[in-house]
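Up next, chain A:
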Amino acid sequence: MVPTHYYLILGAALFTIGVIGVLTRRNIMIILMSIELMMNAVNINLMAFSDRLQQVTGQVFAIFVITVAAAEAAVGLGIVIAMFKNKETMNINEIDLMKW
Partner candidate 1 sequence: MDFINSNILTIVTFTPALGALLLLFFPRSRAKTARNFALIISILAFLFSLHLVAHFDSNASGFQYRTDRAWIPSFGIGYQLGIDGISLFLVLLTTLLTPLAILASTRIRDRVKEYFLFMLLLETGVVGVFCSLDLFLFYVFWEVMLVPMYFLIGVWGGERRIYAAMKFVLYTMAGSVLMLVAIIALYFLNGKATGAYTFSYELILAAIHGGKLVLEPATERFLFLAFFVAFAIKVPLFPFHTWLPDAHVEAPTAGSVLLAGVLLKMGTYGMLRFSLPLFPNMSHLFAPFITLLAVVGIIYGALVAMVQPDMKKLVAYSSVSHMGFIVLGIFSFTPQGVEGAIFQMLSHGVSTGALFLLVGVIYERRHTRLIEEFGGLAHRMPLYAAFFLIVTLSSIGLPGMNGFVGEFLVLLGTFGVNKPRGVVAAAGVILSAVYMLWMFQRVIWGEITNEKNRTLTDLVSYEKAMLIPLLFLIFWMGIYSNHFLRPMDASVARLLSQTGKREIQYAVAPALQP
Partner candidate 2 sequence: MGQFFKLADLGAIAPELELILWGMGILIADLIIKDKKKLGIVAIVGLFVSGIFLFRLNGVEATAYGGLLVIDQFANFFKLIFLVAATLAIAISMKYLDIERENHGEYYALILFATMGMMFMAGAVDLVTMYISLETMAIATYVLVGFLRSSQRSNEASLKYFLLGAFSSGILLYGMSLLYGISGSTRFIDIAEALSRRPLNDPISLMAMITLSAGMFFKIAAVPFHQWTPDAYEGAPTSITAYMSVAVKAASFAMMVRVFMVAIYPMRPHWVAIMAAVSVMTMTVGNIAAITQSNIKRLLAYSSISHAGYVLIGLIAGNQTGLIAVAIYLLIYTFTNLGAWAVVVALKRRDVIGEHIDEMSGLFFKNPVAAILMLIFLLSLAGIPPTAGFIGKFYLFASAIETGHNTLAVIAVLNAAISIYFYLRIVVAMFMREPNEKTELTYSPALLTVLAVAFIVTMFIGIYPDPFISMARLAIPAGF
């Protein structure tokens, strides 16, 4: 039996990696993946809690999160493609039409 806090530490680590990825990486695809990583860290948390509390709610929540993340990814990729058509770059630093 793996103790719950192991999972929580794993979740926190993944989440932190995700956050750092979003903040430091410049490639849009990698940023998207980092966001996915954050979502999955949350899922790990939810599953761990669900397991410890012997409840199904957390798992249901996790399934919802996965579903929504999938929808979000679909829309996100759509947006990236639309942008790529107009401006062939994947580097977030080059997307700088609007600045004050």
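Keep in mind how these were chosen: all candidates are chains of the complex that A comes from, given by their letters.
The rule we apply is simple: a contact is a pair of C-beta atoms (placed from the backbone, for glycine too) under 8 Å apart; a residue touches a chain by one contact, two chains touch by 3 or more; residues count from 1.
Remember, predicted model here, so these are calculated numbers, not experimental data.
Undergrad: Here chain A stands alone, and the other chains of its complex are listed as 1 or 2; which of them touches it?
TA: Considering all copies, chain A is touched by candidate 2.
Undergrad: Looking at the complex, which residues from chain A come into contact with candidate 2?
TA: 8, 11, 15, 18-19, 22, 28, 31-32, 35, 38-39, 41-42, 45-46, 48-49, 52-53, 55, 57-58, 60-61, 64-65, 68, 71-72, 75-76, 78-80, 82-83, 86-87, 92, 95, 97-98, 100
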